[in-house]
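Note that one protein chain of the assembly has been removed; the remaining protein chains are unaltered in position.
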Amino acid sequence: MIENKGRPNRLGLKGWLGGGRWGFERYLYTLHRLTGLGLLAYFVLHIVITSSRALGEHAWARAMGSVTGPVFRVGEYLVFAAFAFHALNGIRLALVELGFAIGNPIEPVYPYRTSVDEQRPLAIGVMIFAAILAIVGGIGFLK
Amino acid sequence: MRDQHLWTWHIGAGAVILVLLGLHMTIMHLDTILPLAISTPQGGKPIDWLNVVERGKDVFFLVTYVLLLGAALFHGFYGLRNILFELNPGAGTKKTLNGLFLAAGFVLFAVGTWAAWAGFTVARGA
Partner (left out) sequence: MADNTVPTEVVFRIRRFDPTTDAEPHWEDYRIPYPPGMTVLEGLKQIKETLSPTLAWRSSCRMGVCGSCGMFINGRPRLACNTQVSELASGLVTVAPLPNFNIIRDLVPDLVPMFQAHAETQPYLIRADTAEQQQPTGEFWQSAHQLEQYLQFSYCIKCGCCMAGCPTYATDPHYVGPMPLGQAHRYNSDSRDGGFASRKQLLSGERGPWRCHFAGECSRVCPKGVDPARAIQLMKRQLVFDYLKLWKQPRPASTAKPPAGLKRRDGIPEAPPRTI
């Protein structure tokens, strides 16, 4: 069905990470995927660890003991920061991918103001909000 | 299910997680900045056993934990499925991955729900 004439020339995974001079939203897309994977990995472990509470106080203490230490503390904060980014960017994506905040179809007149330009203030806004959340959370973790 | 349906649930689950996980993060990690009664009903840190038991007894936490668990498992595994499928695996691999994700999702949901239910009933019984 898909012809195979010629030499393959797909960007591949490099296209996710940036195979040329790409825009802000493309990097947000890449970061959204990375934070998502990180959060999923943490989440699976989290379910296993915190489910130990069903086995009583000793099981809980053992489980909590296995995840103490500076490495885990830093890791937990990274998870919080990843959540801050992924959630706020997710709000933007949910809005935009349902066709809101991207403007109505217009007659294209150069220089073109695209849907990407229309949602740029929203993107900046959620990034600022995510940064504030990550910093506030960081203060909480330091205490 | 078709992607049209799965994606709609993915966004819906995202909205649920936004609210519930935001609540969870606030209760568990922002207790020093935004002290709430539910964070530390027995004093100390939110992660201390007594606080865990106290929250476990509450039907609100039982319901929201299970909701959050289901929504996050669906959202996370659908996201991972998207990432892997876009790397263009073969049809057989796709079927296997679908099965794996379903199985992993159900197993983890069962584990988490069991823990939440146990925390609810045992704590009340104790």
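Observations
Here the chain labels run A and B in written order, and each chain numbers its own residues starting at 1.
Going forward, a residue touches a chain if its C-beta (ideal position, glycine included) is under 8 Å from a C-beta of that chain, and two chains touch if they have at least 3 such contacts.
The shown structure was predicted, so the numbers you read here are calculated from the model rather than taken from an experiment.
Residue-wise, the contact with the chain that is not shown comes from A:L13, picked out of A:L13, A:A59 or A:V74.
Screening A:A81, A:V96 or A:V126 against the full complex identifies A:V96 as the residue touching the chain left out. Remark: the residues of chain A touching the chain excluded from display are 1-16, 19-23, 25-26, 29-30, 32, 93, 96-100, 102-110, 112, 114-116. For chain B, the residues touching the absent chain in the complete assembly are 2-8, 11, 82, 85-88.
The definition used in the following text is that only the chains that are shown with their structure count from here on.
Averaging Cα coordinates per chain places chain A and chain B 17 Å apart. If you check the complex, the residues on chain B that touch chain A are 11, 14-15, 17-18, 21-22, 25, 29-33, 47, 49, 52-53, 56, 69, 72-73, 76-77, 79-80, 83, 87, 104, 108, 111-112, 114-115, 118-119, 122. Chain A makes touch with chain B in their complex at residues 13, 33, 36-37, 39-40, 43-44, 47-48, 50-54, 57, 60-61, 64, 80, 83, 87, 90-91, 94, 97-98, 136-137, 139-141, 143.
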